[in-house]
Each structure stands twice: as structure tokens, then as C-alpha cells.
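First the structure, then my questions, so here it is.
Every protein chain of the complex appears in place save one, which is left out.
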Amino acid sequence: MVLLEDVSVRYGTGPEVLHDISFALAPGSFHFLVGPSGAGKSTLLKLLHLAVRPSRGRLNLFGRDVNALARADLPAMRRRIGVVFQEFRLIPHLSAFDNVALPLRLAGAKGGEIRQHVTELLQWVGLGDQIETRPARLSGGQQQRVAIARAVIARPSLLIADEPTGNVDDRIAMRLMYLFEELNKLGTTVLIATHNEALVNRFGHRQLRLDGGRLLTRPRPAEVG
Amino acid sequence: MVLLEDVSVRYGTGPEVLHDISFALAPGSFHFLVGPSGAGKSTLLKLLHLAVRPSRGRLNLFGRDVNALARADLPAMRRRIGVVFQEFRLIPHLSAFDNVALPLRLAGAKGGEIRQHVTELLQWVGLGDQIETRPARLSGGQQQRVAIARAVIARPSLLIADEPTGNVDDRIAMRLMYLFEELNKLGTTVLIATHNEALVNRFGHRQLRLDGGRLLTRPRPAEVG
Amino acid sequence: MLRNDLPLGADAAARFLPWIVGTMVYLAALALASAFAVNLAIGSWRADITGELTVEVPDFGDVADTERQARLEAVVTDLLAIDGVEGAALIGPEEVRRLLEPWLGPDAAAADLPLPDLIAVTLARDAAVDLPALEAKLDETAPGLRIDDHRGWIERIDRIGTLVELLTAAVVLLVAGAAALAVVFVTRTGLDIHRQTVDLVHMLGARDGYIARLFERHALAFGFIGGILGLAAAIATISAIGLAASRAGAGLLPTVHLGLPHWVALACLPFAAAAVAMLTARWTVLRTLSRGL
Partner (left out) sequence: MLRNDLPLGADAAARFLPWIVGTMVYLAALALASAFAVNLAIGSWRADITGELTVEVPDFGDVADTERQARLEAVVTDLLAIDGVEGAALIGPEEVRRLLEPWLGPDAAAADLPLPDLIAVTLARDAAVDLPALEAKLDETAPGLRIDDHRGWIERIDRIGTLVELLTAAVVLLVAGAAALAVVFVTRTGLDIHRQTVDLVHMLGARDGYIARLFERHALAFGFIGGILGLAAAIATISAIGLAASRAGAGLLPTVHLGLPHWVALACLPFAAAAVAMLTARWTVLRTLSRGL
């Protein structure tokens, strides 16, 4: 599913931000990514959703070598990955509904299907009465939930979430975690970066621990998929 | 210092988001603002840093009635208020240094003074080696710390922080809380909105609890200043 | 599919596009129309004098009117006998005086000027007449006679015509270039303003072509609207100038009327502008996007 071999990343001509990262995520696995601020968590996630490329090493996604991919191959691959960005990145002029519907529309889903799925999901994350609201009129936590709904709506093969509960209270955080677990049970590989130690401890999933751009824990070889 | 009497707020022609809020913050006090996502915490803070006006009721800041202020009076008042926005709002083309220096420059401080103060503060929040970095090249937690440094640099009379520790780990969160307490000891009135229950419990400051736009706890009358 | 993925029409920059394209089409239309007018005027002037020779028969001294008339008619007969000459007509003194009137002033007609007799000769199209030989031959019949083929004038007119054509081509090219440049800037500004949205849609798996189409469609529509407005303004201006010129400068400025092909050429401008806008927008977006990952 996801396989990194001695991957390093630098931004432009800056210093290396990630050093010799190697790990694998088996299909259907669930991992937390933890580590102090500035450790490189977001950078590692960007690597996995194809927003940056490795400057050294090999990254294999869905069985394909990312370094060998042509530009034209990227869109199809990106559609299999759901991403919750640390800074949400909602489209300001689209309603919550249209923001969440976007991945389905890009995948060519039908109108009726879209309406049903999106409405259901928005209700589940507690935004049933703000379906037609634009991001600017939503609170921080509400925006974060729209971002999460958008990431999961198209049932991605790989879900990547960067600090998805930083702006919501514990009750909603739990609810969102159950959503991720639900998706995971349906086969999605999940990787969540978070500072919320309480959450990490409550759900007993395996952890990848980053510090200073180096991986401290790595999944046991048996788990490699 | 801050005095609200039956204040209600609505955005444009939408429904009321805050209902009949009344409370007072004594000079030099320290409060947490808690409540579920969408309760109206950010809206209440916006009221206090003059980004929205009450639609009903009276708001008194620094002894002046906000409804009676002319547009030209606002800038001087805003300079006395330090704000940490929930979404950081750093200026993208300015370095961490220049972002933090901005309030000092607007207040007409001298160059040497600015350089010394800003550098010291950035070191204190753990960004000593990223002084010249632009926001886009900082991690989420690093951006949040720049935002906090900018809010406190000019020693405001009133400090308002919206979820200031949502993107940093517990160690840095503690450090930032000590920064706020330090400032408070120097006389700044502090109001912090947060979901971080652990933090609220650890520091025994008074709490304002919002739910559904209504204030559930209010400070005892004796504290009104 | 996602008609409102980008609210381009709401940006100040985008709302500016029709104005720029309109101005450019306006200028191009005016340049083309003036070139057409100058060319028409030159063409008719040239046609007037290319196929013509003027034979000047001087006063013969003290010969009687009948004798003089006979000699002139002999010259005309001689001329008509020549290959390539289609017609030859005497221009009497009255006519000569009328021709000179604008030069000598309106009172010249009344003055009692003795003037030479002129014979206007019309040549067949593409006739090659050997002027010196002709002159020598006619001189036998009427000594002292001169032939004027206006060659110097034709050459000057042709040079002015070429100059006008070059200027027009330069203006139209300049204007097309400026319009394309404007579209590049407006499109880049659109990408600037919507950078985050574009990046995001990209990250969600949209192809470059999909994003380019959003800008392209917008440039096409706004370019066309601008083109139509510019053309309408240009037609109004052309009519107004035509009217004003025919009133103020009657007689001094030649009156020309544009024909159907000219109007058709002008009517093509908005389409050309829209096409330029669309292709430029597409190219700009694809080029900008291809720089990213």
C-alpha cells in the first residue's frame, strides 16, 4: 500500500526536513503519527498525498514507484487518497455541501447519489443545519468537520489526516475518530498526525513517532504490506 | 476594562449567534472561555477585538462605549489589544521577524528596540533559528507560535487568544501558557478560548462557559471592574 | 460539471477583461476602417488618373477659332487611331477654368484667363503606350503639344497607400498583442487570486485541462462581450466621424463609403478577440500549472 525506503525530503534548496525514513503501511492498517511541533509530520503526510516528492529514496504508493510517475498519472492516483489538511483548505465560495461534494463530482458520481451521501455525512459530523453555509460563516471546528467530511466522502483507499481534531471539543473528537475507524473497517488505510496524546492513548493503534525529521518507532517487519 | 451588558450578535441578516451576554473582566484578570464547537467563542472574541459590533446591548472597552466610537477612534483602541486568531493570519510575504515586529512598527517603536525584543521573544517560543523564515515554510505549530508572539510583543492591555494551543504539543502548550501568565502578571487582562480541557484544569483560572450562544457561568459581581 | 468551481466573474480583474478587449477591438476597428477609407480614396484617385493621359495643346498664336478647332480635332482623331487609346475628348476652356477654380479661388471662373486646350485621353486597361513616340507623332499635327501621364503623382499616391497599410498592420498587430498580454495578466491574476482553490482542486485529483477550461470559458465569454462592445463603439465613432467630416470638410476631404466586405472584416473582430482571449487563457493556465507538481 505505502512503502518508503530511505526517503529524505528537502523543500527547494533548504536543509533536509526528513532523513532516511523507511516504513510500510499494510492495506487496511490504522496508524497515528506523533511527534513534537516541527518534527516533520505534515511533511511526511504531504509526501504521501503527492504534494512533495522525495529528494532521495524510494516511495511506493499503491504498488507504483512515485518517482517514475508522469505528471499525467498523478490525478487518478490522488483521487484514491483522502486528505484532511492541517489548515482545512476549504473552497471559500462553495457551500459546505459543495465542498464535500467536490471529490465525488471529480470522480463523476451522479447527482442524486451525491446529494444523499453528502447530506448524510454532514449530518453525521453534526453540521446538518449548516449544509448550505459557506466556510467563512462556519466556526473553526465546523470548518474542520467539513474538511474531514470532504476527505472521507469518496471512500478513499488511503486516508491522511493532519491534526484533524485540533479545533473541536473532546466529544466531537471522539465522534470523528469513530468515523475514521468505521472507514478503516471498510478497508481504508488510515494515517493520522496528531498532538492529542489523550486520543492516541484512548485508541490503541500503532504509532509512528517522528522527532527532528527521523523516525523513532517503526512498524514491525511482519506488518509490512 | 471589559464590560458587556445584554449583548447580542448576529452576522449580517443571519440568526443571532450570541444572546444577551453580560459579564465583566476586571483589569489584570485571567479567564478561559470554554464551550463546544460552534458555541460562539470566536464570535465573542471578535466582539472584544472590534471585528464585529454588537447588534444589541452595550459593550464597554477601556471605559468607552464601543457603539459610540467613530471609525477614526478604532485604530488607537485596537493597538491596545493583542489578538491570537484561530487561523493564525500571518502575513505570507513577511518573515517571522517582520510579522512579529508589525505591532511595534505600527506603534512607532525604534529599530534597535524592535530587533532586540522580537528576537528575544521568538527565541522564547522556540523559533530562534527560524527568525527569517516566511509563514509558508513554517509548520502549523510554528505558525501558531509566531501568531502568539505577534499578539504579545507590544504588551497589550487586553490579550485575546482563540485556541492558541490547538496545533502544538503539550510541552510547548505549557510554555505558551507560562508566557500568557507572565504577561498577565505585568498587568494584561487575558481571555483565552480553548478546547483543551487538560490545560483549563491544570491552570486554575476562572472560566466563562458558552453554549448555544448563551453564557452559562458568569464571574461573581465582586470581580466586575 | 462544476460551473462555479471558481467565481472568476466576481474578481475585479476579470470584470476588467471586457473593457480591455473592448478597447483593443475598438482601436483595431478604427485602424482598419481608416485604412479601408484611405485605400478606397487612393484607389478611386488612382483609377481616375492611371488610365488617363492629358494632352496639352498650347495656344497656336494668332490662328482663327475654326482653324484651331480643326487642328484640335485632328489631334483627337490621331489619338483615337492609336492602339490602346479608348477615348479622347476635348476639354474646352470653360471646363479647364472649372478645374482650376479650387486653385485660383472661386472668382477665377469669372476672370478672363486665356488657357490652354486640354485633351483627356482614356487608355485601355494595361495598355502600354510609348509616350515619347506618341508625343513626337502628334507634334507634327500640333506643334508644341505636351503629354502628361501623371506618373509622378501615381508613384507618390502608391507610396502613401503602402505607408497606410503598414501603419494599419502595425496597429492591428500591436492591439492584438496588447489584448493577448492583457488576457495573460488577467488570467495570471485569476490564478493568483484563486491560487489556493486551484491548488486544492488539483490535489483532489482534477486534471490540468479541467482547470484550464474554467479560465478558458471565462475568457471566451468575457472576450466576446468586450469585443462586441468595442465594435459597437467603433461603428458609432466611425459614423460620427464620417458625418462630422462630410459636414465640416465637404469638398476638402474625399467622401468614401465602406462596402460589405469591409463591414464583414470589422464584424470578425469580436470573434477574433474572443478566440485570442480563449487560447491565451488556456495557454497561460497550462503553462503556469505545468510548473507545479
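A, B and C are the chain letters, set down in written order, and residue numbers restart from 1 in every chain.
Please note the rule applied: a contact is a pair of C-beta atoms (placed from the backbone, for glycine too) under 8 Å apart; a residue touches a chain by one contact, two chains touch by 3 or more.
What you are looking at is a predicted structure, and each value in this text was computed from that prediction instead of being measured.
A.B. asks: I'd like the shown chains that the missing chain touches, ordered by label.
C.D. replies: When the entire complex is considered, the left-out chain reaches B, C.
A.B. asks: In the whole complex, what residues of chain B lie against the chain that is missing from view?
C.D. replies: Chain B touches the missing chain through residues 49-53, 71-72, 74-79, 83, 89, 91-94, 98, 102-103, 105-107.
A.B. asks: Tell me where the left-out chain touches chain C, residue by residue.
C.D. replies: Against the left-out chain, chain C lists 11-13, 15-16, 19-20, 23, 27, 54, 56, 58-59, 100, 103-108, 110-116, 144, 146, 148, 150, 152, 156, 159-160, 162-163, 167, 178, 181-182, 185, 188-189, 191-193, 241, 244-245, 247-253.
To be clear about the criterion, only the chains that are shown with their structure count from here on.
A.B. asks: Any idea which two chains share the most contacting C-beta pairs?
C.D. replies: Per chain pair, the contact count peaks at A-B.
A.B. asks: Could you tell me which chain's Cα centre is nearest to the average position of every protein Cα atom shown?
C.D. replies: Taking the mean of C-alpha atoms per chain, the most central one is A.
A.B. asks: From the mean C-alpha coordinate of chain B to that of chain C, what's the distance rounded to whole Å?
C.D. replies: That gives a centre separation of 69 Å.
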